[in-house]
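Heads up: the structure comes next, in structure tokens.
Incomplete set of chains, arranged as in the complex.
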Amino acid sequence: MSVSLGRFVIGQDQPFRLIAGPCQIESRDHAFFMAEALHDLCQELDIGLIYKSSFDKANRSSVNAARGVGMTEGLKILSDIRSRFDIPVLTDVHAPEQCAPAAEAVDVLQIPAFLCRQTDLLLAAGKTGRAINVKKGQFLAPQDMQNVVDKLKSTGNDRILLCERGTCFGYNTLINDMRGLPIMARTGFPVVFDATHSVQQPGGLGTATGGQREFVAPLARAAIATGVSALFIETHQEPDTAPSDGPTMIPLAGMRDLLVSLKKLDQLVKAEIL
Amino acid sequence: MSVSLGRFVIGQDQPFRLIAGPCQIESRDHAFFMAEALHDLCQELDIGLIYKSSFDKANRSSVNAARGVGMTEGLKILSDIRSRFDIPVLTDVHAPEQCAPAAEAVDVLQIPAFLCRQTDLLLAAGKTGRAINVKKGQFLAPQDMQNVVDKLKSTGNDRILLCERGTCFGYNTLINDMRGLPIMARTGFPVVFDATHSVQQPGGLGTATGGQREFVAPLARAAIATGVSALFIETHQEPDTAPSDGPTMIPLAGMRDLLVSLKKLDQLVKAEIL
């Protein structure tokens, strides 16, 4: 089942779409700066872009970590980006009551991995009719995403994306089971690979999450070769000074080369292999 | 740091306290039946009891699974049990706005494992001043509970309990790292061992969570020998027909023998070993 989103369709037989943006909305100016850069790049490379950014980082490791601009301000910025660049936008929701207002402003509601089994959140998100991108919990087997799908479908919404972002492997480490991609695809819904959160090392820095940015590219290639509908890649013009997820984000300046190679691979895989 | 709760104190140098009850509040009559049975048993065995039950099962595997009596009705029942039997009661909260009303009715607010990093929930719970029992996420290393503690302490609340309930081990399986008990105890707060959720097999039954009830007793003994402040054990007069967590709950009729042996062990460990 494919999911239409403005001028393009997300589906296993479509070119990969890109969900990208900085981890959090740092300011209106920064958000527009990033959106413009990504919009221009994706237009040049002919890659369907969904702009992603969070208005609240609701589960930071430390209570002292930056959480973002807040919902009202954040949704306004995202909505304005949507209008300005005519691109779909995505943000994550953390509570049922955030779903309706977020659905006014964005095209895709994202369910965070830790919350993928919270029934009320799934139902509230589903009821908006917006496309839903659910991250597979780090604690969940890929086949168990069928139960998540069933919760969403019970609302009459079948605009569902299932996203791999790593599975617990010992302490402070995630691993990607590439078998999980075809397993989740058995639900019939498009599968997304989150290449930047997959290289997180949760708690690896004590009061913050570490990461292994150098593995984003090979893991993204592996996922594309397995077959996915979309890639999720967080990016920042200066990741090492970003307020969150710096160790995993891809420098904006490196996005072009990465995307060019991923597009070649995806084209071959979908044209001649799958 | 010990946590006072009515007539007893929960602490690493105190006899183990028992957090027990059926997984969910099935009805007023059933809740009173269970509370009376546990109250009488614990009075006879001289074990400090905290009665536990959920008013809402907010993260069931399947959307069709029974969720409980709801918050208003559930909190009333728990509050009445507290008055009737003069025992502390505990329930779990899933959203920040549930914390204040729940704190009116119960003595201990419990943070579910999947939600142990949700900052707003922790802060709202902490602000009530009630004792907080936080389940360690299945995705979290025991040392990373320090960050959870710091979030709670930032509210001025230091009535904190840290609870082990299993860690992800491959798919559909949890494992208890007994090293996690002394590691969590380094925070200075009492450590609880949840013996029944530890034997869950999440998703093991397709649309429901399976379990290995036969390992509750040996794991509880292992935890006590390591050294804990409290045990968490769900129980039911007829687990196999319970609306949730049947495969892991201990039959009520088996609680006496289990508690008698655990008490002997705990007494020896705290008197002569630790």
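First chain written, first letter: the chains are A and B, and each begins at residue 1.
The rule is simple: a residue touches a chain if its C-beta (ideal position, glycine included) is under 8 Å from a C-beta of that chain, and two chains touch if they have at least 3 such contacts.
In this text, all values refer to a predicted model and were calculated from it rather than measured experimentally.
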_Just want to confirm the stoichiometry: 2 copies shown, so how many copies does the whole thing hold?_
4
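Quick note on the criterion: only the chains that are shown with their structure count from here on.
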_Between subunit A and subunit B, centroid-to-centroid distance (C-alpha), Å_ = 34
*Which positions of subunit B touch subunit A when the two form their complex?*
58-63, 67, 94-96, 114-115, 117-120, 122-123, 137-141, 143-144, 147, 150-151, 154, 167-168, 171-172, 202-203, 207
